[in-house]
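Heads up, one of the protein chains got dropped from this complex, but the rest are sitting where they should.
Labels run A, B and C following the written order; every chain starts at residue 1.
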Amino acid sequence: MRVDAADLVDELASVGRRFDARDWVLGTSGNFSVVVGRDPFRLMMTRSGIAKGGLTADGVVEVDVDGRALKPGAARPSAEALLHVEIACARGAGAILHTHSVWSTVLSDRHAAAGGLAIAGYEMLKGLEGISTHEHREWIPIIENDQDMPRLAGRVRQLLVEHPACHAFLLRRHGLYTWGETLPQAVRHVEILEFLLEAVGRADR
Amino acid sequence: MRVDAADLVDELASVGRRFDARDWVLGTSGNFSVVVGRDPFRLMMTRSGIAKGGLTADGVVEVDVDGRALKPGAARPSAEALLHVEIACARGAGAILHTHSVWSTVLSDRHAAAGGLAIAGYEMLKGLEGISTHEHREWIPIIENDQDMPRLAGRVRQLLVEHPACHAFLLRRHGLYTWGETLPQAVRHVEILEFLLEAVGRADR
Amino acid sequence: MRVDAADLVDELASVGRRFDARDWVLGTSGNFSVVVGRDPFRLMMTRSGIAKGGLTADGVVEVDVDGRALKPGAARPSAEALLHVEIACARGAGAILHTHSVWSTVLSDRHAAAGGLAIAGYEMLKGLEGISTHEHREWIPIIENDQDMPRLAGRVRQLLVEHPACHAFLLRRHGLYTWGETLPQAVRHVEILEFLLEAVGRADR
Partner (left out) sequence: MRVDAADLVDELASVGRRFDARDWVLGTSGNFSVVVGRDPFRLMMTRSGIAKGGLTADGVVEVDVDGRALKPGAARPSAEALLHVEIACARGAGAILHTHSVWSTVLSDRHAAAGGLAIAGYEMLKGLEGISTHEHREWIPIIENDQDMPRLAGRVRQLLVEHPACHAFLLRRHGLYTWGETLPQAVRHVEILEFLLEAVGRADR
């Protein structure tokens, strides 16, 4: 379990610069979190309304299992904190990353009616944890976007039960959620999935 | 109200580098302004004919409510100064940004006959000031480009009256105008809108 | 007329980094030149077979009006030196730039049968020297590529006579040539034209 908050902020800032350079977190979109305690549950998370390309210690906040800031008067956590908590608990993930790229947005809409998107036969799939061959079919579920966070968190919980093998999901017209045991693994999952979504989007003429 | 001109130039230069890296201000396209006085009205604005990726103090000029340089013999303000003044006055904006990306150019033409472009249902819309849900329909008006600046300024004035809720507009085959209470807010609006225009442009096969 | 060779190399290196970052001079493609003397005619030019993203003094060579290196034993000039000489002489250009982007390559082929490509009605056209309105129709001639440089130089000479108002031309499946009175003006022309070619290429579904 991590302890050094300054190091963690540095790592998140580096991830932010990397994703920002690729236009995956434009505006103040996207949010990142890392589990810093399990008992009690503690999540270090980017706060609401900040650009991810220039993250500093002020840009993160510690939240509890209900997605609420631990310290009274602390900055407001991202509204999507509850989704991060659901993923951390359901998957035992150590890091959760939400990006908001053009291609994930476009495909989340194009395949919404089907409830998801299958990606199969690509070598890049081996970059997903536990996948050792390109002969794999990854189902990326898509759920409707919702501003009611407890309700959306409930749908995410259900989605994670119904799709126990999935490495990610899309919120419709909103973007990608993925996770990993560690922050580097979650970063790798973002890169793999953003690559695959662009490849599928461009192939599908 | 801002007072330190050097800091302001630094901020504008940083915006210029960020937009230049994304090819939103190629050549000497685009122009930026910040309101530095209301009584009398004063606008600090990028001057005509300079590349935005390497802005220095020489690259900005202070203009009055008629878009004319305050100091005799100063560098020529951008020809579009009048449009910035209209926006600053009609919206009470503190910063106005004009970018010139490929996608805004393409969509400004594709949707010109309809007089504008509706973008609805995207989470990214929440990055626009005052919008708190993706269930929002943003109308981006498009008007014909014109080299007669007083005439075009008049059309912009009218557009801002007719569309009191709009956050931006497009000049046909010319690019995007958006604004904000502060420079960071206007930057966020540029990023949100450039993202949405690219997403809509790619989705629309 | 320029005199300081070290400054000139620095400027060309800066142009090279800028174009390389945009993938306009991948591999060892593209070439740049600046007129450093008119009587006798002298051209400082990038030499053959070097990557433009890391230009140094070793990467340029001075050539005469026949495109031959001035100093015996000097590095080989780019094979396309003769084309640069034609442009410098016919247009009185002080700098000539050849880029090799994906979009210029694609459009040079798509419009080859028509002998060229008209771009009209775009604000960005005003970035071309001497153009003061978007209500301009720029004709970009396209000629067949050829490895016989004297023959190709002859065709370029003829093209420049037949199209006295053109700011650029395309070699089919090869890329863009443009120029300017000064290096910064030629750089601006590259950016304007690469932007317009991409916009036209994306608009043309």
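Just so it is clear, contacts are C-beta pairs under 8 Å (C-beta built on N, C-alpha and C of every residue); 3 or more make two chains touch, one makes a residue touch a chain.
All values derive from a computational prediction rather than experimental measurement.
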> Quick one: which shown chains sit in contact with the chain that's not drawn?
Replying inline: A, C
>> One chain is left out of this view; which of C:100, C:126 or C:167 touches it in the full complex?
In response: C:100
>> I'm checking contacts with the chain that's been left out. Which of C:4, C:23, C:66 or C:135 qualifies?
In response: C:23
> Among the options A:69, A:124 or A:160, which residue touches the chain absent from this view?
Replying inline: A:124
>> Going by the contact rule already stated, which one of C:136, C:157 or C:173 would touch the omitted chain in the full complex?
In response: C:173
> Which chain C residues would touch the chain omitted from the figure, given the whole complex?
Replying inline: 23, 26-29, 51, 100, 102-103, 105-106, 109-110, 145, 147, 171, 173-175, 201, 205
>> Using the document's contact rule, name the residues of chain A that touch the chain not shown here.
In response: 22, 121-124, 127, 132-135, 188, 191-192, 194-195, 198-199, 202-203, 205
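Operating definition for what follows: only the chains that are shown with their structure count from here on.
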>> Regarding the chain A and chain B pair, does the interface count as same (over half of residue numbers shared) or different (under half shared)?
In response: different
> Cα centroid separation between chain A and chain B, in whole Å?
Replying inline: 32
> If you average the Cα atoms of chain A and of chain C to get two centres, how far apart are those centres in Å?
Replying inline: 45
> Which parts of chain C, given as residue numbers and ranges, touch two or more other chains?
Replying inline: none
